[in-house]
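Supplied in structure tokens, the structure appears directly below.
Excluded from the complex is one protein chain; the other protein chains are retained at their positions.
Naming follows writing order (A, B and C), and every chain is counted from residue 1.
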Amino acid sequence: MKRVYLDHASATPVRREALEAMMPYFAEAFENPSSVYDRGFAIKAAVDEAREKVASLIHAKPKEVLFTSSGAESNNLAVKGAALANLRKGRHIIVSAIEHHSVLNAARYLERFHDFEVTFLPVTETGLVDPERLRRAITDDTVLVSIMHGNNEIGTLQSVAELSAICREKGVLFHTDAVATVGQVPVDVEALGVDLLSLSGPALGAPKGTGALFFRDRLRFVPLIHGGIQENGRRAGTENVPGIVALGKAAELAQGELEKKAAHLQTLRHALVEGVLGAVPRVHHTGHPEQRLPGHASFCFEGVEGEALIFLLAQNGVYASTGSACASKALKTSPVLIAIGMDAAVAQGSVVFTLGPDNTLDEATYTVDVLTKVVDRLRSFSPVWRK
Amino acid sequence: MKRVYLDHASATPVRREALEAMMPYFAEAFENPSSVYDRGFAIKAAVDEAREKVASLIHAKPKEVLFTSSGAESNNLAVKGAALANLRKGRHIIVSAIEHHSVLNAARYLERFHDFEVTFLPVTETGLVDPERLRRAITDDTVLVSIMHGNNEIGTLQSVAELSAICREKGVLFHTDAVATVGQVPVDVEALGVDLLSLSGPALGAPKGTGALFFRDRLRFVPLIHGGIQENGRRAGTENVPGIVALGKAAELAQGELEKKAAHLQTLRHALVEGVLGAVPRVHHTGHPEQRLPGHASFCFEGVEGEALIFLLAQNGVYASTGSACASKALKTSPVLIAIGMDAAVAQGSVVFTLGPDNTLDEATYTVDVLTKVVDRLRSFSPVWRK
Amino acid sequence: MYSQIVMDHFTNPRNAGVLEDADGVGEVGNPVCGDMMTFYIKVRDGRLEDVKFNTFGCVAAIAVSSMVSEMAKGKTLEEAKKITNKAVADALEGLPKNKLHCSNLGAEALKLAIRNYEEKQALGPSSHLQSASSASKPDYCTHCDTEEPVGAAFCMECDNDTGCELIEVK
Partner (left out) sequence: MYSQIVMDHFTNPRNAGVLEDADGVGEVGNPVCGDMMTFYIKVRDGRLEDVKFNTFGCVAAIAVSSMVSEMAKGKTLEEAKKITNKAVADALEGLPKNKLHCSNLGAEALKLAIRNYEEKQALGPSSHLQSASSASKPDYCTHCDTEEPVGAAFCMECDNDTGCELIEVK
């Protein structure tokens, strides 16, 4: 059977070059980068080189990059750390209603444990934050705004530069969750005007267990993992050297391929979206039609439920996701889909396809065929569809 | 030149079997364990198997084990998480004065940001916490006691079972940092009577970037990394699948070898300690003479400074550490050595040797020879020594 | 996650469809919650001669519907009423904790169809189908697989203001 993997946002195979780059750091160059003797320095040098590569990918300085264990950790560190470092200024933060759980729940943590007030900014039907709404939401107490760069469920890319400019003007810190965008579209922290930016390694073809946080030079934040001197006291714990080296390599590769890859993904996405909209009745293409991740196509199919659809797709060799593993396992209706005004019953039929560089046009066509077949099949005994 | 690696507590090469076990999970079985389709389940099964192995090593149930990115993260999660989950009971915690920075600074974080009171319990000259002192320190406000199992700088093993019994009697949670002990001595969470226990992967021959936290079944704690449903909502972020699989394998291997390894290490340690005490004048063997980590030998040499000693040792092929990378880089006098009553000037001459299974008696002898030579050399132009 | 028998019933659901001339119809759930089932029964000599279902829902919901229809077919009404949630879950060789509520739905829809039939017998042919949407939300935590979900200071997701305040040390 054909096997078409269209779930790159959930997981990507580690790239061969990244894997090769990290291999020597498991059992040969295994020393602790904090060791004071020479063999430790060599390891520290490898970490620093990786830091330069990640910094270069996002147009930051190496000292503005900190390594973490995941995108979720980066988000938690940014949101809680920057908020707690600025208690004197106020206890109000603003996040969009479609943030990833790791931002939303970090905000709720501040609410519950630190008496913060959190504003959840609504979005338009295409998933965009309205700059004027953001401006009105900022008060004298606002210390941080966190609005994601690209949304994992509906693919919409925010106009981050425009939003961050408002915050800068008002003297409020701006964080963006760029887990879905780094490696997919050009990300330039200067151009975006952000103070903090989260990224994750697996999204670039680095191994799971890697991530990074950009923080503007000299920006202060309270650590999430307190302890020793690693990362200049900003994140304790022995560095994940092999993972960091792989992340550096993956960042270097991503930088070289960004444009070509995006063009390829966009072509496939168009084929997939046009194909689905043409072949399947009563389907909603969610998120922004144009201002979106190049390889991201998301739909809600009326009359069927997402998990069932995903399983039938997988049985036919097409691997996709319902958009948010969290919402899906929790049997909750996706808050993102509700935020863009999707009918709650229709939101149950959510399926997200995230394309990768190895996907082909043939695969897009095959996917449309399979999808048409399995949606039909599920609808054939759906009480919702009949009505 | 001979190369004698005696810094196993700082870093250990990843074990071949662990590396082999993890390899398929980078680029082949790369899917997200949270994916709802079959290929994701296989990954989840691998994670669960690793969880069983880690649980088995410490005599816990699999559902009592949570994977983290480091020992430092486990310590932060345990100390902050358990304290914040019990605000209603009180805001007092007790830690020993010789805890790792990741416990000490987590405690200071509670002090600063959550109005906790922290008691730093003194220790005896051999590094032991006095149970009666612990008992007296507990108040009605005490929610958590954190006392490490084995100390990384002076090797002392606490009588954890005795200490935890006092806490249980008083209805206070007990956490132990077992980063230095798991894989070195038998660790049984039931016998130790602990509610929370931290361990780190690299200490077992798993890769950097791995760690775990034991928490007694149904114990509640506030997460450190908020977000999705991974680890049943207790720690968000895509799981480091390859690292977790390797940690499982390393735990399995450790369990089978524990006794033989400890006996071997103890023999070497005796040779090293006797050799050094016999050959070098005015040297202090720190920590407990008997109740200590089997492969841990720690000294303070009068008249010399630790970093210089470490460098000269390394130039002669002997790799050791000053005990705490953090204190050493921070140019601080080790708080642990001060806590055991070491003279501050003498504490500067701290060197820690941590043995591994591949070390030999020959190497111990060679180390004594080198050490004698380089200590002599540094003392030859030391103004402190002359006086 | 799912047993082979669940996957089999999901992939090849038995008795999916509508009985246009059904003797009884029962409906539970609500598409807004992600699960909805309609059961149709044909009764002959006090036995379920035919059972069909329409289901909107997840893998478990579809497999449960299929299994319930198989279990019910040929049974007397009284026997069919005794089909328990547990029996359904057991026949499927278990369901993930967060999907157990689906097994409730199936048996419930069947019972509603039987009740609908019985009421029709009593009242004449104009009786409406039976419907209940309350059963669609489980009363335990659906967010995790823990055997006894703990109400969750750790869980910001389902933490309905019980949170850490409820937690006691020992």
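Operating definition for what follows: contacts are C-beta pairs under 8 Å (C-beta built on N, C-alpha and C of every residue); 3 or more make two chains touch, one makes a residue touch a chain.
Because the structure is predicted, anything quoted here is derived from the model rather than measured.
Novice: Among A:Y5, A:Y25, A:F221 or A:F353, which residue is in touch with the absent chain?
Specialist: A:F221
Novice: So which of B:S35, B:Q348 or B:T367 would be touching the chain we can't see?
Specialist: With B:S35, B:Q348 or B:T367 as choices, the missing chain is touched by B:Q348.
Novice: With the missing chain put back, which residues of chain B would touch it? List them for me.
Specialist: Residues of chain B in touch with the missing chain: 101, 105, 108-109, 112, 303-305, 307-308, 311-312, 315, 326, 329-333, 344-345, 348, 380-386.
The working rule: only the chains that are shown with their structure count from here on.
Novice: Could you give the separation in Å between the centres of chain A and chain C, each centre being the mean of its C-alpha atoms?
Specialist: 36
Novice: Multi-chain contacts in chain B: which residues touch at least two other chains?
Specialist: Only 36, 84, 222, 226, 229 qualify.
Novice: Multi-chain contacts only, two chains or more: what residues does chain C have there?
Specialist: Touching at least two other chains: 143, 156-157.
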